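For this depiction, one protein chain was excluded, whereas all remaining protein chains were kept in their positions.
Let's turn to subunit A:
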Amino acid sequence: MPTTAPTAHALADVAASDSTLRRFLHGLPGVDAVGLEARAASLGTRSIKTTAKAYAIDLAISMVDLTTLEGADTPGKVRALGAKAVHPDPTDRTTPATAAVCVYPDMVPAAKEAVAGSSVKVASVATAFPAGRAPIAVKLADVREAVAAGADEIDMVIDRGAFLAGNYVKVYDEIVAVREACGTAARLKVIFETGELSTYDNIRRASWLGMLAGADFIKTSTGKVAVNATPANTLLMLEAVRDFRAQTGVQVGVKPAGGIRTTKDAVKFLVLVNETAGEDWLDNHWFRFGASSLLNDLLMQRQKLATGRYSGPDYVTVD
């Protein structure tokens, strides 16, 4: 049974025991899958042009968590990524910096050094990312190491096995423990891996579970499975953070990750944010894109708007 309630709000007691937590999560209204997808699709048809597009592109760039999560990551690659995060387009210094670089825990020192003196944060995945299949002690050690190395944000994965088995309290306790390990130094993003949760109902439950346990951000996926961020599952999570703030007064951020590759996609997500959660979330403190190749497309579109000519991959860096 969890001993500490992370925040004293109206819903603080739903996690008092396994049964109250289960009752609460299963008492959430079911998701109308067809309606959800239709809503996400219809918001995707908005036409965003000229000055609104320029604003959206700069906003999207400032929301990118520039990510490299490969076994082959080297300190050199992380340094290059950090330099790009600080000055995404060296030919145009009016380009905003990205929100953060996202790396594995052992690369945090290199990343920290690369973005020193800028507004760019260092996010580190932890808790045996991406599978999350490790003993809790190992996961917590992973988190503490990353925080000690200077990570400003921790991206944890939930135990999908426990979640799918219905052991919600285990997932809850784990998030609370990681939240404590982050202390005040780091914001916590909780990754649900929506592609493995099977149903929209599960995504809604996971969202509430994560927020109840004290997540600063809820994040769709690791980018390591077939289905990553989609407009529909992001819309669902945006509804959850909106409702959570309405009930508790606590604002939680959202981060879709994986599979967002074009400016068009990114702008669609921003429309979802504005129409669902509202303008308060249109800020990189509350909304992020977990992406790598997206940034180049945003930069090419930005160059197109600035010069009137279509740009090409020769005019952005190869990562």
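We take it that a residue touches a chain if its C-beta (ideal position, glycine included) is under 8 Å from a C-beta of that chain, and two chains touch if they have at least 3 such contacts; residues count from 1.
As a convention for this text, contacts and distances are computed from a predicted model.
Q: Out of "Aldehyde dehydrogenase family protein", "Sugar ABC transporter permease", "Peptide/nickel transport system ATP-binding protein" or "Molybdopterin-dependent oxidoreductase", which one is the UniProt protein name for the chain not included here?
A: In UniProt, the chain excluded from the picture bears the name "Aldehyde dehydrogenase family protein".
Q: Under the stated touch rule, tell me which residues of subunit A contact the chain that is not displayed.
A: 303, 308-315
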